[in-house]
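A single protein chain has been omitted from the complex, and every remaining protein chain is retained in its original position.
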Amino acid sequence: MTAYFRGPLFYTWLFLVSATLASALLGLEGKAGVALIVLLIALVKCRVVIRTYMEVHAAPRWLRRSCDAWLLGNALMLSSPYWS
Amino acid sequence: MTIAQATQIESEHVPGDKDVWVFVLGEMVIFSSYFFVYACLNRSVNEPVFAASRHHLNQTLALVNTLILLTSSLLIALSVQATRKRDYRVATRFVELGAGCGVLFLLLKGYEWYAKLSQGITLGTNAFFMHYFVMTGVHVLHVLIGLVFLAILRLELRTRAQPRVSLMEVGATYWHMVDFLWFLIFALLYLMR
Amino acid sequence: MSTLVSDVTAAPVEAVRNPKLDQWICWWSIPIFYNLFGLIFVYLGKLMPPPKPGLSQAEIIEFITSNKDSMQTAWVMLALTLGTASLSSGLIIEQMKRMKGVSHAFAYTYLTVLAVAALPGCLFCGIMFALAAFRPERDAELIVLLYDMGLLSFVGSLGCFVTQYMVFAFAIFLDQRRLFPRWLAYMSIWGLVTEFIAATIWTFRSGPYAWDGLISFYLGTVIFVLWEICLVVCLYKLIKHQPVEELHPAYGGAR
Partner (left out) sequence: MNINDQRICLWLVPIFGTLLSIAALTFLVPPSSPLMSAEEVARFYRENVAQVRASTVVFNVCGITFIPFYMVIVVQMQRMANPSRAFSYSYLSAAASGGTMFALADLGWLIAAFRPERSPQLTQLLNDMAWMAFITPVGFIMAQNLCLALGIYMDAGRKPIFPRWVAHFNVLTALLMAPGAFALMYTEGPLAWDGLLAFWLRTGTFAVYMAVMFFVVRAALDEQERSQRPSLDEPSLAVAA
């Protein structure tokens, strides 16, 4: 069972955990303007999960494009209140 | 079959089946509409009431919950890997542990809600808590549906001589979606200000 | 039983031109019903999109009095034609009973739940607004009460649809014949979730989660319409490809 924890899936998990901790630290700071970085980290985490855990990296083009379009749309939508 | 053809087929693999992707992509769009009404409608995120209300949220608990879901995603991904290797006993164990993380998430979320309600903060308190309760509530509903999927995976692994990898992928796909939607809710409600 | 069957088989099979006529009648009732439904609730009744829950007493009375005639026409039409909805349930249940590997428990649930839904979920609303429009000069408090009872029962009768979506999804997943496509089951789960979210209408009188809100009304309606269209298309294909052997012997079947 432990052998499974030496693969790329586990390294992805390590990356996700560190990204989460980083964004939490940034969030605790509570400085204005940090919000966009936090959002970016969250979206990157989403994309990593979609690509590796959900195995979209090996999926047909329509699926890869749909997922990326969704991420891009959310990035634009959720960052819009912070533009001005 | 040449190697080129083989990799071609490999790169065209739809995880699970097309039906579940109709479902998951739709769910993603539906969730975007909750994000939209939270972040964009009336441009309300910049209002002082949001900043003030956010201070009442328990960020540490949410952080722990994020890590729990992350881990659970890892376990489910590993379980799919184990199924491919026909290591069904280990795959079952991974599914059980992953579902256990899901249950732990629900318990912590229940505690978080209970703490809010006992402070007198409810759905109707203000606009921020409306979004807070609805968004976390919808997500909890998805965790519950996800647990049903995981229960089906466990049943498949335990009762079939040859568990179907595609079915494992279907359940895993849904569970990972529940996971990454939480990343966005975590960032939007608890961290961004 | 066997004598009965042989009696009927004696009827000339050649005479049957359209052996699936009953199911086609039921199928056509669905577009007819939803057109009528649109006419009644959108054009005449003015309840879709719904008026705001936050209207003042005076505004509610104004809403009722100014639409009195068209509303009354709407509720007469509803009372006359709501029965069409039963035809569509009949068809779905008949098709659900063709499934293999599931008993009739799901089909019976669907039947029962739709029988329940027609009352609090549809006709009750019409009756309440008919009562309001019948004597708009009634005490203002009473008109507000009728307005609430009408709209809240219409938008807020959630339990029947929760159960309906749930058993429909389960039935599709468990059906060994795979009559309905799996994605329709998944779409039913979208519907299930929107019904849960619509529970917020009981708390809010404005905003995205009120009964006229962007989420609880518009998102819910979009998903429902999408689901209904897909269901109608699936039913069309199911009837078209249903082997004649499954029908009654008098209609060329070997049942």
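Points to keep in mind about this one:
A, B and C label the chains in the order they appear, each numbered from 1.
Everything that follows uses one rule, which is that a contact is a pair of C-beta atoms (placed from the backbone, for glycine too) under 8 Å apart; a residue touches a chain by one contact, two chains touch by 3 or more.
What you see is a predicted model, and the numbers here were worked out from it, not measured in a lab.
Here the missing chain is touched by one residue of C:C160, C:L235 or C:A250, and it is C:C160. Which of C:V116, C:L131, C:L214 or C:V232 touches the hidden chain is settled by the complete complex: it is C:V116. With the whole complex as reference, residues 1, 5, 101-106, 108-109, 111-113, 115-116, 119-120, 124, 141-142, 144-145, 148-149, 152-153, 156-160, 162-163, 166-167, 170-171, 174, 176, 195-196, 199, 202-203, 255 of chain C touch the missing chain.
Note that only the chains that are shown with their structure count from here on.
Chain closest to the overall centre, judged by the mean of its C-alpha atoms against the mean of all protein C-alpha atoms: B.
Of all chain pairs, the one linked by the largest number of contacting C-beta pairs is A-B.
Chain centres here are Cα averages; for chain A and chain C they lie 40 Å apart.
Taking the mean of the C-alpha atoms as each chain's centre, chain B and chain C sit 31 Å apart.
Between the CA-based centres of chain A and chain B the separation comes to 13 Å, rounded to the whole angstrom. The multi-chain contact residues of chain C, meaning those touching 2 or more other chains, do not exist; every residue touches at most one other chain. Among the residues of chain A, none is in touch with two or more other chains. Residues 181-183, 185-187, 189-190, 193-194, 196-197, 200, 203-204, 207-209, 214-215, 219, 223 of chain C are the ones touching chain B in the complex.
By the touch criterion given at the top, residues 17-20, 22-23, 26-27, 30, 33-34, 37, 41, 123-124, 127, 130, 134, 137-138, 141-142, 145 of chain B touch chain C in their complex. Partner chain A is touched in their complex by these residues of chain B: 10-15, 21, 25, 28-29, 32, 35-36, 39-40, 43, 45-46, 59, 63, 66-67, 70-71, 73-74, 76-78, 81-82, 90, 93-94, 169, 172-173, 176-177, 179-180, 183-184, 186-188, 190-193.
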